[in-house]
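The other protein chains are all here in position, but one chain of the complex has been omitted.
== chain A ==
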């Protein structure tokens, strides 16, 4: 059985910054590393650098979307200028409470930004992969962007209510009625394709 891990409380001094670098759940002050969470101490040894000291709790506290993170969101309403979304997952971690985000018209595509029509890129209740570009200011929510090949719509339902199949980067087809609908489709990563 593994030796019991050391349990530390916030404010407990762990070690000095010369012996290790601060990881998550810790902060540094006056050349020492202190714990900022009540959890188990973890020490990871890196080959050429100092070991990383972090404090881990078994139940992760709420993760916040930060700039540059790829998030999974659901479109709740669209407009001619932007699409409003609810952010559901950050990376692969589900969020306990949804955050609101906005995808502006000029952030939907990387090329031909002025010819984009939001109605032909997203529809309400689509599941979209997007990247956070800004935390937003006093007036706006999180700003997201789908201006990359791997970002865009992953799951969408057609007007008949059936899940559609992507056929190109800008079209999806309903398997039942065979009608094509316009979406900004995300390119599926090779590792997720079933062969």
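In the analysis below, contacts are C-beta pairs under 8 Å (C-beta built on N, C-alpha and C of every residue); 3 or more make two chains touch, one makes a residue touch a chain; residues count from 1.
Criterion: contacts and distances are computed from a predicted model.
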item	value
Chain not displayed: protein name in its UniProt record ("Metaxin-2", "Missing oocyte, meiosis regulator, homolog (Drosophila)", "2-hydroxyacid dehydrogenase" or "Putative exosome complex component RRP41")	"Putative exosome complex component RRP41"
Where the unshown chain meets chain A, residue by residue	4-5, 7, 9-11, 25, 27, 34, 36-40, 57-62, 64, 96-100, 135-139, 141-142
